[in-house]
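Shown here is a partial selection of chains from the complex, left in place.
Chain naming follows the written order as A and B, and within any one chain the residues start at number 1.
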Amino acid sequence: MPDPRFFPVAGPFTLADLAEIGGAALSDAADRTRRMVGVAPVEDAGPDQVSFLDNTKYVAAFEASRAGACVVRPAQAGRAPDGMALLLSDDPYRAYARIAWAFHPAPRPEPGIAPSAHIDPTARLGADCRVDPGAVIGARVEIGPGCHVGAHAVIGDAVEIGAESRIGAQCTLQCCVIGERVILHPGARIGQDGFGFALGASGHLKVPQLGRVIVGDDVEVGANATIDRGAGPDTVIGAGTKIDNLVQIGHNVRLGRGCVVVAQAGLSGSTRVGDMAMFGGQSGMAGHLTIGDGARVAAKSGVFRDIPAGQTVTGIPALPVKEFWRQVAALSKLAKRKGDR
Amino acid sequence: MPDPRFFPVAGPFTLADLAEIGGAALSDAADRTRRMVGVAPVEDAGPDQVSFLDNTKYVAAFEASRAGACVVRPAQAGRAPDGMALLLSDDPYRAYARIAWAFHPAPRPEPGIAPSAHIDPTARLGADCRVDPGAVIGARVEIGPGCHVGAHAVIGDAVEIGAESRIGAQCTLQCCVIGERVILHPGARIGQDGFGFALGASGHLKVPQLGRVIVGDDVEVGANATIDRGAGPDTVIGAGTKIDNLVQIGHNVRLGRGCVVVAQAGLSGSTRVGDMAMFGGQSGMAGHLTIGDGARVAAKSGVFRDIPAGQTVTGIPALPVKEFWRQVAALSKLAKRKGDR
């Protein structure tokens, strides 16, 4: 059960309530008035808790679970242990998320400006903002209503931040325009100089970086991730894109809407990405590429060519996924046959 | 010689002292009363300094060394230059470490709370803690005796920290329980939201992250490393595990005791690791894997399957190490034979 020191709990909710909250259908046998007090992982949940089954790796745990209720796909319903109420959904992870938010609503930061915050007199903050100790807010900064600026965050001159955004502790922002409901986790770095040099034996001359970072609404940026500002064009992160920890986004990159960039991936300068593309952990994309809508790059891959819309690639250099696995199999066979070495 | 501005020196110590401190045997020819004033690398050490030889890449430097004494395996003793006193040990690196600590004891932070620290009145600090300027310590935080909280570190509500731990400057901690004698280097991020979304064309719905991070005793976490809190289960770092800079640990990961995770490696969500496993630099582990005790993953590898206890793997996708090198050899031969391209 979530540790109440960190996660205060709402509820309880009846199974009928939870079905409605989650957009799920309650199984026929279930008692609609039965009350649940919280959520828990399928291995740990007890009779008054709700869990979920999404990844089929956990079917055995589901079959053995003591959870009072579980969000599950209709196809898995037959494997439920006796007495478990089922909340049937074609998207159980999403239904679970809605239910978990009901038990643990996102805390709204209590408005207030810490006395130790450093706020330039020309900065403008909307209503109901919270600014934590030591935060630095520069000249002409504009922050929309309901924002939370974490401790020691440093927001450079003239930065704009939309309503209800959360700037984590110790983030730094420069030369950027941030949308609404954006979440930046601690230590994210937005808008510093891109890595641009005119290289040469007599010394590498720094090229001025004159673009911005434009971050769309509902974007999330992970801890210690870095997004450089453009060299001339802007660096753009489309609305709803989710970026994990320690990701690097180079100058002039344009990511479309709803992309997902998993931890430690990197996109080099000037690469343009369509909507809903996915980049696995530790994948790397060369610069100046065009990557289509819905393209998927497997973890660890190295992409050196454009990717058409909808294609999944893997490997270094990245290949269409079937081709990659065919090569893996061929090499394995070759090495075995030869007993080489 | 260590720069005395940064590393104040204790001693001198006689060779007899040093043999005892290091758990080493002094070579017969050595004068037990001879005094050493410090440690130095084998290339730089002079007649009143102690060095060590561990990696055999440095045997030539050892043969030419002017060090007064050297910690060395008995098997290498014959290669020592004339006049060098030998401190014989089967684990020369460990013996050297003990000797180096004697010359340069770990500084104990001077107790005291900086006036500019922000400490919630409900937080409790043990005896002899040091809190540096600007540190933020939230409500109901509990910190054991003898801890050092670095400048501008931000410790969220209800976090627990065991005795004698060192929280580096500008670390952020949320929703976590930290053991004793833990060292967090600057900029480490512990306990922020894991990367959990119910993905979908209509928008990626954030899934509440309701677990904690549990960090065992004697753990070390490198600069700018990130450890996300669990989604429901906890993220757990076993006692004595050492994590290098810029490492990513995803939600729900469980690392056993005494593991080593080298710089820029990443473990994806829900992967479970036994004790004493080793992960090379820039290696990446997919999610939901089981990795056995003592498994070893070579640098740069990408692990997409479970690893049995004791196995060493390498490559992308990772293979048992012999199989990998057999494939490397087979491919090399094939390419040479064909003169392909």
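Just so we're on the same page, a contact is a pair of C-beta atoms (placed from the backbone, for glycine too) under 8 Å apart; a residue touches a chain by one contact, two chains touch by 3 or more.
Keep in mind that this is a model prediction, so the values were computed, not measured.
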All chains share one sequence and 2 are in place; how many are there in total? 3
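In this section, only the chains that are shown with their structure count from here on.
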Go ahead and align chain A to its copy chain B using Cα positions, then give the rotation in degrees, nearest 5. 120
On a C-alpha centroid basis, what's the spacing between chain A and chain B, in Å? 28
Per the touch rule above, chain A residues touching chain B in the complex are 2-3, 5-7, 39-41, 43-44, 55, 57, 91, 93-94, 96-98, 100-101, 104, 106, 114, 116, 132-134, 150-152, 168-170, 183, 185-187, 218, 220, 222-224, 240, 242, 244-246, 258, 260, 262-264, 276, 281-282, 299-300, 315-316, 328, 331-332, 334-335, 338, 340-341
If we count contacts the way the header does, which residues on chain B are in touch with chain A in the complex? 116, 118, 134, 136, 140, 152, 154, 157-158, 170, 172, 174-175, 187, 189, 192-193, 195, 197-201, 203-208, 210-212, 224, 226, 228, 232-233, 246, 248, 250, 264, 266, 268, 282, 284, 286, 288, 302, 304, 316-317, 323, 325-327, 329-331, 333-334
